[in-house]
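A single protein chain has been omitted; all remaining protein chains appear in their positions.
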């Protein structure tokens, strides 16, 4: 029974979520060291999570001999340096999302960890939510047939830390903060082997006095013809809206991760307390989640990461995935500038080639069948395209 | 108490829905005459709906002296002729959706009815659903603040009649059949005075052996900056998915018209019977609607039309609205061809000029405020952009 | 095409709902005269609903020669007198719920209308909601097999008018106000021919400073063995909770009439306006209904009543039904006093005799089968009771 000794880089909301996950329940692995630029925040974190040591030196945190795993929960502009230090010191590296601010940065990090041969996991928690894992499994087993379209929506009233709103540090706005989740959710449903070919994206700054986008919608066209669609906003009212929809030739999946999960509460507001991340009110009808950390995927994500380290296997989400996500986001920005479809530039494509979704039509008296239906009176109707005239015709049979 | 005497043109599914609506309850108005090219179908319709007379002459139906109102429920390629005949005979004209196959056709019809000075109503039922009417009213009263984004989704397993699948007769595929609903829903929420400026559209034929599109997604940019989004499909599995979502600066609305309306039924399939339009099965978990005709907006639509006729007022949906919808659909086809945003060509714009959604920021010590939040410990945090450095900063106050 | 001329007795909330229903849309029938003890309230009602005349004489209202139908929307203690006057004058009588304060009163009214041979309808709107009508139809067609259990719940923060809270005038508290709805919903699903045999009821006054009950739960045992269950409260927080659940040997139905109908709205409260009957707030997450009058059954109820008058048929809800409901409520009060099952006293039972729900077991090698299931590995398992030893045994078959 192995147990890991972790250095946590960063003491913001994500560092809290990660550590809360690792230190809860009967989990074996522990955060032993925390890095913060601020001694004060490091000390507060130590006390908050019962962590033995803190440091203000990124290098010290990444080279500590008592540590085997480095978890990066830093602002986006610090990822490259942190990955480099951790990899040079031979540590397992787990990096929060997005991997880089651009595909170039992500590729640099990918090259670093591969050069040093260290384990590198991409902490994309939202593909690890219990519902997503179960849904992806059903899709992989074929319950939905060929996947045609996936929508992933993440909208809320905006992030908590200042650096998210600073385009230079973050690399963008809502696309970089939220779109990265949605893109990887789409890829998990559509298939990671299915190459993202081109992207159309609209973005705008509708509400906030910032230069980065606070709204975006994008379409990602995959090689099979399937479409991934994401919608992100930093100005949604009503809480955090995390929904995914998947349509295939044989079925449909709808996931709601946060606002409608079978837990409805009305309160006049007499009682007090934390309801959920990014909830907007504490009275009236509220929609708490049972166990936020679990519903957001953190538990299963770390299980996958540490089990993969222990077993020498590849986790569900790797730095390569992070790189593909960044390449798609680069195309989003290019498209919103140009106003047209822009190609996804992948200098390093490791997936396969995926055939077009097939439209093999059943045949009716030699003509391709468009649709069959049962009429209210029990008879059958067939709609077909006459193979010579091209006309659409219908015939009712008993 | 006035009562209208109606000629129904067409005996397809839509003619059935219209007549079922008019002849039910304690309604005053009656279908007195039905037109079908086929004598047999006309006779069957007469019997089905207790209609006194039928004819196979379009002209006879439109000029019958005993009739004051003509309702057009014909395939799209027959609308112009029917509108012309009815208008020339001075009848009130109510035409099903879409008005034309193109904006040019729609404009022609608009000109005809205006030239003849007859009442002309556009039978866009889905903006008349009880939920949509109530939601639009709330939006107009300001409950959601400035509207930022509207999504309207209509997907199902495909239409019942052959002509829908024939691009020439219909003028297109799923966009023309379903997108026209979604566009008008977006306009009702975003404001009919708010000019649709440009459109981006993806369409594809993913599943069926047809030339028309069976899937499309489009973004419609309005003058205020608001975005209308539609998603249509003729290959959805699970029934008829009719959902709308609206986001504004002060709120959110989610509507589900068909598949989740508070009526859940599980049955092993012992009993029998019609469940709902385009339902896919009659056992397992089913989601019937209570009163399909009402939920789909037919009741309130005809009330608005006949009350408008009687009161000499303008109904909620006019031929002009039909024309705008066609112009937007034209832009959808242009965009899906060109792969870029395409302008909405409106030779006749009767709306106003709408200012950009304002981003008036509150001020904190002279700097624009990005966000205020309450921390879990009760203190307040303000995120603001420093007006000189441009840096995003935060300050916590008690 | 007949049209009715109506005298409305009472100007409270229910009179408003009734008249709003009758005067909307393209409806033919009109309220021509309103009765109120107060001249002022009568005048306000005339203006509110465009009613030509008002009177403060109950007798005048019931004997007006220009009126063919009297609708009783008065406090419960005035029903008998109003029914008598209307019947003596040969008017059609429609009476709100509950019919009487006791079965004795209800029986008196039933006898009066039968003696005078006038049409008498029981205005139990909640069995006419579109969902209930559709669900009852599915049940009658057998979609759920034999009905085993029905739950009907109506709870809200309490009625608006003073007389409801006055036990003497109302005849009780939440049972009489809300339970009467629930009982009739149970009867519609379980079958009106199925005799209600005995009742167990708990009631208590948990919250309000009144003598009548503000909470109650009851079980109604029907002759077939089926159980009807109602839950009523005048202290529910969160709006008006109207839900029904039905379980049968072959299926299940869940209805939610008010709080979850596919219309979700979040608003910070900027806009204004009436949300829905007994809603508790106008900001945060709200759950409006699209068309309250229709969702509460008023539209279909009056259609049934006036169509029945015109066609000489029996409406779905009659004074006899009102009498049975009162008899069941009498048993509820008896049971909550005695703390035990109490019989439903029906001096006049017009239904049939219903056999016990059958437990005809399939046979496995001569033993009655308890259950068959499919195992995860695809094999079948049969659980049966050994007919000699009485022991429960299982056998797995491939």
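A, B and C label the chains in the order they appear, each numbered from 1.
Heads up, the rule we're going with is that a residue touches a chain if its C-beta (ideal position, glycine included) is under 8 Å from a C-beta of that chain, and two chains touch if they have at least 3 such contacts.
Nothing here was measured: the structure is a model prediction, and the numbers come from that model.
*Asks:* What shown chains come into contact with the chain that's not displayed?
*Replies:* Listed by label, the shown chains it touches are A, B, C.
*Asks:* May I ask which residue of A:205, A:252 or A:335 touches the chain that does not appear here?
*Replies:* A:252
*Asks:* Who touches the missing chain here, C:130, C:191, C:238 or C:315?
*Replies:* C:238
*Asks:* Contact with the hidden chain only, please: which chain B residues?
*Replies:* 237-239, 266-268, 280-281, 283-287
*Asks:* For chain A, which positions touch the chain that isn't shown here?
*Replies:* Contact residues on chain A toward the absent chain are 1, 3, 24-29, 129-135, 137-138, 141-145, 250-257, 260-268, 270-273, 288-291, 294-295, 299-300, 302-303, 306-307.
*Asks:* Since one chain isn't shown, list which residues of chain C touch it in the complete complex.
*Replies:* 144, 148-149, 151, 155, 157-158, 160-163, 165-166, 200, 202, 204-210, 215, 217, 219, 221, 225, 227, 229, 231, 233, 235-238, 241, 247-252, 274, 338-341, 357, 359, 361, 368-371, 373, 376, 381, 383, 385, 391-394
Just so we're on the same page, only the chains that are shown with their structure count from here on.
*Asks:* What is the Cα-based rotation angle between copies chain A and chain B, on a 0 to 180° scale and rounded to a multiple of 5?
*Replies:* 180
*Asks:* Identify the chain whose mean C-alpha position lies nearest to the mean of all protein C-alpha atoms shown.
*Replies:* Per-chain C-alpha centroids ranked by distance to the global centroid put B first.
*Asks:* Can you give the whole-Å distance between the Cα centres of chain A and chain C?
*Replies:* Each chain reduced to its C-alpha mean, chain A and chain C end up 49 Å apart.
*Asks:* Would you kindly tell me how far, in whole Å, the mean C-alpha position of chain B lies from that of chain A?
*Replies:* Each chain reduced to its C-alpha mean, chain A and chain B end up 33 Å apart.
*Asks:* In angstrom, rounded to a whole number, how far apart do the mean CA points of chain B and chain C lie?
*Replies:* 36
*Asks:* Counting only residues that touch at least two other chains, what does the list for chain C look like?
*Replies:* 266-268
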